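Only one protein chain is missing from this complex, and each of the others stays in its spot.
Here the chain labels run A, B and C in written order, and each chain numbers its own residues starting at 1.
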Amino acid sequence: MPVIGMRAANQFIRSLGVTLLLAGCSGPWNDPNEPEKPGETVYYGSYSSRLQHLDPARSYSAEEALFIDQIYESPLRYHFLKRPYVLEPALADSMPSVRYLDKELQSVSAQSPDLAFSLYTITLKPDVFYQPHPAFAQKSDGVPLYLFETKEASQHFKTLSDFPVSGKRLLKAEDFIYGIKRLADPANKSPLLGFLSNYIDGMSEFSQTVKDVPRDQWLDLRKFSLGGINVVDERTFTIRIKGKYPQFLYWLAMHFFAPIPWEADRFYHNPGFQKRNLTLDWHPVGTGAFMMTQNDPNKGITLERNPNYWFDPYPSEGAELDREQGLLEDAGKPMPFIDRATFRLEKESLPQWSKFMQGWYDRSGDDTHNISSDNFDRAFVVSGSGIDLSPDMKQRGINISTEIKPSIYYYGFNMLDPVVGGYSEKKQKLRQAITIAWNMEEFLEIFTNGRGQAAMGPIPPGIPGYKEGKAGINPYIYNWVNGQPERKSIDEAKRLLAEAGYPNGRDAETGKPLVLYLDTTGGSSGPVADWRRRQLENIGVQLEYRTSDYVRFKEKIRDGNTQLFGWGWLADYPDPENFLFLLDSAQTSGNCKCDGNNSTNYENPEFDKLFRQIKVMPDSPQRIALLDKAIDLVRRDNPWIWGYHTKEYYLNNSWVYNTKRHGIAQDTLKYLRIDTKQRRQLQREWNKPVIWPLITIAVICLLIVLPAVIAYRRRQNMRVSSVQERED
Amino acid sequence: MDNSAPVLSVENLSVCVNNPQQDPILRNVSFQLNPGEIFALVGESGSGKSVTSLAAIRLLPDALKVTQGKVLFDGADLFHSTEREMTAVRGNRVAMIFQEALTSLNPVQKVGVQIEEALLLHTQLNARARREKIIDLLSEVGLPHPETRIDWYPHQLSGGQQQRVMIAIALACEPDILIADEPTTALDVTIQKQVLNLIRTLARTRQLAVLLITHDMGVVRETAQRVGVMLRGEIIEEGNCEQIFRHPQQEYTRRLIASLPNQDNFLPSEQPDHLLTIKGLKVHFPLRKGILQRIHVWTKAVDDIDLHIGRGETLALVGESGCGKTTTGRAILRLDQITSGTISYNNQHIHKLSRRGMLPLRRRIQVIFQDPYSSMNPRMTVQRIIEEGMVSLKMDLSHEQREARVIELLERVKLEPEHRFRYPHEFSGGQRQRIAIARALAVSPELIICDEPTSALDVSTRAEVLSLLQELQNELGVSYLFITHDLSIIPQLAHRVAVMKDGKIVETGATEDVLTKPRQNYTRELLSAVPRCQE
Amino acid sequence: MDMMLKPVILWTDVLIWLLVISITLFLSQLRKNPESREQWHQVFSSRTGMVTFVIILSYIAIALIDSLHFRKALPPVPGQNTTYYSNTVNSVLDIFLGEMGETKERTYSAPFSLKSYAKENMTDESGHIYRDYPDLKYAGSHLSDNSDFSKDLLIQSLKGAGKGLFIGLLLCALLKVFTHRQDLPWSSAMVTILLVCTLLGWLLHVGNLYHVLGTDKAGNDTLYHSIKGIRTGVLIGTLATLIMMPIAITLGICAGYFKGWVDDVVQYLYTTLSSIPGILLIAAAILQFQVFIDLNPDFFEVGLEKADARFLGLCFILGITSWAGLCRLLRAETLKISQLPYVQAAHAFGVSQVGILHRHVLPNVMHIILITFVLDFSGLVLAEAVLSYIGVGVDSTMPSWGNMINLARTEMSREPVVWWNLIGAFAFMFTLVLAANLFSDLVNDAFNPKKRQERGA
Partner (left out) sequence: MLAYIIRRLLYAIPILIGVNLITFILFFVVNSPQDIARAHLGEKYVTQDAIDHWVKEKGYDNPLIYNPNAAGFSKFTDTIFFHKSLSLFTFDFGQADDGRDITTDVRTRMGPSLALAIPTFIVGIWVNICVALIIVMFRGTRLDKAAVVLFVTLMSISGLFYIIGGQYLVATLWKLVPISGYQTSLSAWKFLILPVAIGIVSGIGLGARWYRTLFLEAADQDFARTARAKGVSELAVLFRHVLPNALLPILTGVVVVIPTLFMGSLLMEAFFGIPGLGSYMLDAIRAQDFAIVRTMVFVGSVLYIIGLILTDISYTIADPRVRLN
């Protein structure tokens, strides 16, 4: 046996040697990326959760938008560099023009009381083509090439790459109409159907009609008309909106309004395609700078340059400092700059981070920054003046992109709750006391390493209505001390609590301790949970957790069965309306008979009145004045424990350029440029394998086998010893 | 080789357990083996005879250690050889066969391969020659159709055939010495006789020196030329076979010889009234097969037998293993389902009684099993074991009465009253069988079914248990259905004998008639196979 | 007025105490039979047996005192007419541990460190902001000067170890008084007791002054969490097997004894259950159970009760997945036993079916149950860690080694590495599992008839 063991060990060492040799030839051993084709520029990225939908009508998540927005384009888009956020035409030739109509569809002025509709007219860029796709392939007589009668006829086509022929097609106005109709078709389960039906004229009627149409395979939506949207000519179409809704332009920059070629929809409805996951939900067809060539759970997602992409030059103007940071160096050059982008699923931030540090990923993350507080101290040094890269990172040439998303995280009080809800002064004080005790600055310090900013009200920075400095502080929670906001003291909170009827956290009459219940989905333990409990302990209030899964949690919020809950909002567009509507009484679940967005059930008629005015106003000083009033109202009522606005830092390896993060838009891949030579060189430098452990292990194996061999030899030569001894 | 010169001599061999506190297992054992001669080591279990043989070729288990002695083979001391040198001796010069042929053969190798292995190790024959040699060997040991059997697996052969294969393996390299460790104990008497004959023939024709290890004086008498009697790790007496049997020097040897049953005195057969009558009893077990598990065949364990047992009478039911004798006993006790036929006890049909209806009769019919180790629940005290029947059969005795009865019963079977607080494993095999008898007697039965009650016991204990049974019969007038494969104990015990084969009774009659004037060939065969002391 | 303490009785507390009582009874019953007494004797006659038993016993003891829960009363305020209790549930163990559970720092700190592991912004006297490692709030707070640290540590260590040693000596003296058999290696037991006591004494004493194993991200003492994890580990190892045991025993024995359709049904049941991939069954059941708990918050007064309910559910479902194996073993053994002569003899004596099952079959399969129990123990402790990692283990509020490992995972890639959480959980878990494995080997050797035969040969 030991002989065999030896032989095995030999073999092992030899085979190891071979593998090492093989690995040695092709660069570092730990390269997780697939070999590149020569001359190709590849971007390596990652995403953190399995994608569910890539259908622009259906997807409504940031991770999915990371891909969808590279492939689909909408009439408008955000300017890559300019801040505050500015819309610019994308597929549209120019910004849409708007006209106001009355009920009879006659033009009226913007201020007219008869105003019933707004009519948006959009004209497209000429000569925009879709990506090559088999759906567009035609026989010589113009009949689509890939149209099958039965499952069996198409069974040889397992993946998109099995279709040898693909075609090219010009973008037309009707494709937008088709796309909007798809939003309205309940079969596509668009999350926006309910919401947009309130605005687009004729949309709900359309979905009622289509809902009941019997369908076998593909339903040609072109056969049904949707009253509010019309084609004017091949490059022009109009959308009729009920009433006035200036924020509608922002919606036109989202992928919901991307054009969908009906050929693609028909193609994916071929019999048997669904069974092979050949669906629009999995294989997008767009006009964007990239097209998806692979979507495979094993290999991840690959985007390739769309050969038909229109001439789209890199912007030549930007925000201040952009030029200094080299963000305008590529001005005027046609995009995209990379040929291929591969994204791998990295469910956990840890391996992602390590691979980034080894140089295998170009950025620390694409959909999330992946810098957990554990890695934070390695990446950054925090000085009094702010955050800076650690010397190690600087030496590696890594640079930071900051992203401030228009978002807010907060803890909501359920205003219907008998303990924390209500609008009396006592209750206001109770909520204010709790908010003071809830030390957000400490939270940010411990758990996000200061990445974020404590919220002063519902409006995040970068959005009209947000104010810096003394004017912007929340006077109920903060004092202005030494040119800085300072959270009021715990004593102040205790005083407020006593005034609210709970001296030292005990009911003034019965002595019963005040116990608050926080509804979470995350579980009730861990550092954050401990921390929360401690915040309330500071003012003598006890905190209990009611955990549940996401569905139950939503249900509790919908039914108003919560007391205190953690919640957040990521804006769809950079307008204060998109934040204040979270407190609009029309948005409570009870009032709208839906999953209302006003999850705290805040209902203040005064606020509602202000909100309705703010909603339809264009940005102006008057609007800001109204905003100030509204914000003061909610600060006093304090329906939220004002949480924080995130501020995220993404790291980029030195070979990546044009990495500016946009808080809202995700279609930024086309701006990106990569220096592949530098990348290859640094990767080699950073990934020299440590070989001594391998040798040590081999030696140890030998050391174990050797005594076994010796012992066997001895056993073979053994005699009956005791007898010998006696005789010798 | 000179006939008189010993091939193997063992001198002053001592073996002990690794743990030094315990007594040595072997003490100064010395003996010699001569070519062409069969030397028997005889003794009861635990006397050290197997250890002697294993020590001689250095196959002792790890727990045992040789402390002194020499094993001279070809003039060289085997204890001085290395392990590697030993492998050239084992199988080649000294071969061994063991008691349990089935377990001693590798179950997953064909018999031919197992013989071939020895040839491969010790000879230079090529593949064809090896195969021929194997077939020769197999036919020499008397295996029918050796050309086909060579490719059979051990489990496909019968017990006797397996032992023949073992012998073939042992003989493959034409050894000088054959060590046979209880080669026939697990075999039926008829087969035992054939195997012993084979060994005897081989010793003569091949000039083999045979070390025969056995506990059976009958086997010794029939086979060996010289005998060594072992007791507690020592050879207490050694000598010529004739001499030992005629003039045993040691008390222990005398006891061993005396324990061989006397086969000249028979119990007279009376004809009392029938206590139990069996007519046309059939016990068949279904064999299921196929997708739907339909019953395809029936195994006919007991196939249409008639029997009767008189009051105070002992009926011996004899036969080889698998003949259905145990099933008959179980059927009477209603432990197996009866297929057809009638069983009547005291003219009362009992074969149709329900479990509850059977209860009163359970007091009348009791049972003693073969294996004294598994027939008592190890988790119960002797008191509880004996009184269990009294309790469950509702004899309406108070606790004190039961205890008194247990004491009485223990004394009756010659055990101490204090023993009632002990657990079964604290007793020896013979004592346990006494407890089993006491348990059966506890409910004052009229008929006791004794299923091989002595076959697991050493010879000396066996005699004691048998005489106790007889004593009880004389005193209490119980009847016995005595199921056994051992014809030698029958004369002293049974009034009548029924011989069973393949589920049928082939011959029945008074003991003396059947044993001395057998009418059937099968009975004759059985009888001739019994080793005898007196010829 | 009312008591200062309000006992909180958790389901698992009840079960574990019931279990301990019944095991004690069962063992004392078992001792009566000389055969099993001898088997136990064999287990304990080896040094390993003694040492591991003492270690396991100390774990169980800690788990038991950690299974006596109560809530402290809140200090009364004027006008209050009933007592109100804190919503934090403590256990008797917390009293022993002193303030260890309450000395919460802000975030990580290394073992025995006096400073935090993360830099923080601080302001010096001149109002200048700088970034450095702040002093810890509790660790070493009794020191007037941080340079006294090593001297103090030595003195305090001696103090703590001395206290522990004293208690250990007391226990040894008690042991000496109450033991009679001289042929067992009591000395190993005593050495182990002394070691365990000294170590515990040292940990308790020094652990209240410093963070012996550092602190975790939220500043909780790692040692405290590791010790609190003992209850979870021990309970999951024992309860999971025992909750399902009555059913497994009943079904297994009935199947083996009655055969026929009973056998068919039982076989169907366990084949069905064991054919479901275990991890899926556990995960699905736990997730659904959690939903149930969340839907019925009224059943639970304090958060711990919810965690406890989930824990019980976990024990249940783990029991179900291991149930099939035991059932199959019991069925096979019963089949064998029911053919043995003593059962046949019992039939011949007209003993009733129940009597046979109870008197003859059950006592003779007990060794299988015992062996299954000890063999499963360590596997279950390990399984808890894995399940907690996947997120279907014990509730994340319960201190458990699995949860610690889960949190510690990310710390491994931290720079500089935070290793003490992983090591803390590892050390406590490894000791228990190793002791249990060694002990179960011995029990298996002693009670498994197959092994006994080997030894006899």
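We adopt the following convention: a contact is a pair of C-beta atoms (placed from the backbone, for glycine too) under 8 Å apart; a residue touches a chain by one contact, two chains touch by 3 or more.
All values reported here derive from a predicted model rather than from experimental measurement.
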In the full complex, displayed partners of the excluded chain: A, B, C
Of B:N12, B:N106 or B:Q337, the residue touching the omitted chain is B:N106
Answer key for A:Q138, A:Q325, A:S354 or A:N504 versus the chain not shown reads A:S354
Tell me where the left-out chain touches subunit C, residue by residue. 268, 271-277, 279-281, 283-285, 287-288, 291-292, 295, 378, 382, 385-386, 389-392, 405, 409, 412-413, 422, 426, 429-430, 433-434, 437-438, 441, 450, 454, 457
Could I get the residues of subunit B that touch the absent chain, sorted low to high? 57, 59, 61-62, 83-84, 86-92, 95-96, 98, 100, 103-109, 117-118, 121-122, 153, 155-156, 166, 169, 288-293
Which subunit A residues would touch the chain omitted from the figure, given the whole complex? 1-2, 4-5, 8, 19, 23, 28-32, 34, 50, 52-53, 60-61, 186-187, 189, 191-195, 211, 274-277, 279, 281-282, 296-299, 344-348, 351, 354-355, 358, 360, 549-552, 554-555, 594-595, 597, 687-690, 693-694, 707-708, 711-712, 715-716
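Operating definition for what follows: only the chains that are shown with their structure count from here on.
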Once you find the CA centre of subunit A and the CA centre of subunit B, what distance in Å lies between them? 83
Whole-Å gap between the CA centroids of subunit B and subunit C: 52
Spell out, as numbers or ranges, the residues of subunit C touching 2 or more other chains. none
Give the residues of subunit A touching no fewer than two other chains, as numbers and ranges. none
Spell out the residues on subunit A that touch subunit C in their complex, using ranges where they run on. 349-350, 353-354, 372-375, 377-378, 381-384, 445-446, 503-504, 506, 508-513, 515, 523-531, 534, 542, 544-549, 552
Which residues of subunit B touch subunit A in the complex? 58, 65-70, 77, 79-84
Which residues of subunit C touch subunit B in the complex? 33-35, 340-342, 344-352, 355, 359-360, 363-364, 457
